[in-house]
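The other protein chains are all here in position, but one chain of the complex has been omitted.
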Amino acid sequence: MSDIELLPKEGQLARKNQPELVEELTTLNLGPTHPATHGIFQNILQMDGEKIVSAEQTVGYIHRAFEKIAERRPFYQITTLTDRMNYCSSPINNFGWHMTVEKLLGIEVPKRAQYIRVIMMELARIADHLICNGILGVDSGAFSGFLYLMQKREEIYEIYEEMCGARLTTNMGRVGGMERDLSMTAIRKIKDLLNSLPPVLREFEELFNRNRIFMDRTIGVGAISAERALSYGFTGPNLRAAGVDYDVRVMNPYSSYEDFEFDIPIGQHGDTYDRFMVRGEEMWQSIRIIEQAMNNLPEGPWYADAPEYYLPPKEEVYRNMEALIYHFKIVMGEIDAPAGEVYHSVEGGNGELGFYLISDGGRAPYRLHFRRPCFIYYQAFPEMIKGQTISDAIITMSSLNVIAGELDA
Amino acid sequence: MKPIKMVEPPAGHSGAGFFATSFDQVIGMARSYSLWPLPFATSCCGIEFMATMGAHYDIARFGAERPSFSPRQADLLLVMGTIAKKMGPVLKQVYIQMAEPRWVVAVGACASSGGIFDTYSVLQGIDRIIPVDVYVPGCPPRPEQIIEGLMQVQELARNESLRRRNTPEYQELLASYNIQ
Partner (left out) sequence: MLNNKDVAEHIAEKFEGKVGEFEQPFDLLTFTASREIIIPLLTYLKEHPQYKIDFLTDITGIHYPDATGREFVVVYHLHSLINNFRVRIKVPLSKDDIHVPTATELYASANWMERETYDFFGIIFDGHPNLIRILNIEEMDYFPLRKEYPVEDATRRDKIDALFGR
């Protein structure tokens, strides 16, 4: 015991006559392929032991040039591109794009189609938050919660299949409404989901919300204040966790959201626990919206009366000359859109997803820009993890719900 | 009771308490039922892989129980999603670090041929930089298709000769991609 003494500096134990340790920072490369990142982006961390001093980010590993491709495609072909941005909640992207084009063309979508769109968008929001919270559990070591939630996501996939035929990249709906009405199977599946989802969510919450280990792991981790979050352009659940109740569905309502009654959960500290809780609570609010929409579903057509832009029903095409001509013109892409510029935004799973469309009167946009929430708030990541350990950095990254498709577009 | 179907043993000679067959068959069988995947998930196909890994379409039944994120401990490289030109060298590094025998599955249209992204920034198919064994088409492919792709790799693994990785043809194949 004689040659060990506590040095005055931060309680380090050392032997006497120990040569001075040279301190230098370690550089650690986190990514681009890493089990904990939801996609590929790279963070080069400078660390002092386990504490992170600074981080440098490289993104663009999945840059697919959506904006350039969009300058060549007619409007209905761009929907497939919007699917692949935030691919965990594709219907929201699809309908956001359709609404932008409808705004440009001046098409009024009937109420029934708007309600069906709301149901699909809220299902997509639930699906997105299921993945985010499930993977946050996996990244902090708890795998079973994720398996329970993926089962519910499978059921949501089945509803998508009823509506549009695809599971993940849905390409749902059309400019002017929906492509088909809610079938009996879809209504039954939605009602079954509304009954079976709450117990699973409650079980998941019981596992996580007051779990000592999870709370110690996430409270105070990756916190950001409301002012910094606003300066960094945060929107969506990440901003609401910091305390600002900005939700595009309330501020600029679209597609009949003003008919529904729902709360906006907000957090206080903007840390990982708050983001987790905000997403969990938003799922409950989405269930509430879907219930209201299902109970008050209005009758009527599910598409707008816009024969120039919406494909006529197939029976008409075989019998009616005008329908045949419109069908031909729409499919061959000979319908021009009016010139104009429009910006429309929807509340995506991660925040305000904006579409800035400039049309010069041709059949394809002149310039299309996506305001992608993930790209904008991911800049704040180095500031959020400064001074924390690497395991905190992993958890913060998971809770931000950065989806690579939306990051790079 | 439904009749239980017993799996066919490989061709060999059996007797009281022993079963003799060739190394090829046994090792092929062992390899094919224990392929450890490396999920190289970049985009939407990765989410379908997560669904395949989930409880509904369980990929663990096929032996892919332990997804490894370290290439040194994986047999099967599942490339799921678009590979951009920026990502190409990274993918090649991961492939080089894998030990033989290794198989590569290109899951999805983007990994097979660039998919719908015929742009300046997307690699038009990963077979430009690494040799691929199985292509699974789809955008994204359904989990059943991904499992079919895995089963085809199992076929390949079961029937592969033990000397294949040392043959001059294979070495030539790797040399054509500049992989030593």
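So that you can tell them apart, the chains are marked A and B in the order they are listed, and the count of residues begins at 1 in each.
Rule of thumb we're sticking to: contacts are C-beta pairs under 8 Å (C-beta built on N, C-alpha and C of every residue); 3 or more make two chains touch, one makes a residue touch a chain.
Quantities reported herein were computed from a predicted structural model and do not represent experimental measurements.
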{"item": "Residue of A:G220, A:G233, A:P312 or A:G333 in touch with the missing chain, whole complex considered", "value": "A:G233"}
{"item": "From A:A55, A:I78, A:L136 or A:A380, residue that would touch the chain that is not displayed", "value": "A:A380"}
{"item": "Residue among A:I187, A:I264, A:I358 or A:I390 that touches the chain left out of view", "value": "A:I358"}
{"item": "Hidden partner chain, residues of subunit B it touches", "value": "85-86, 118-122, 124"}
{"item": "Those residues of subunit A which, in the complete complex, touch the missing chain", "value": "59-60, 63, 65, 67-69, 71-72, 103-104, 228, 230-233, 244, 246, 251-252, 340-343, 345, 352, 354, 356, 358, 366-367, 369, 371, 375-380, 408"}
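Operating definition for what follows: only the chains that are shown with their structure count from here on.
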{"item": "Contact footprint of subunit A on subunit B as seen in their complex", "value": "40-44, 46-48, 50-51, 54-56, 69, 81-82, 84, 86-87, 90, 94, 116-117, 119-122, 139-140, 142"}
{"item": "Complex contacts: residues of subunit A adjacent to subunit B", "value": "32-35, 39-40, 60-65, 68-69, 80-81, 83-84, 87-88, 131, 146-147, 150-151, 153-154, 157, 167-169, 404-405, 408"}
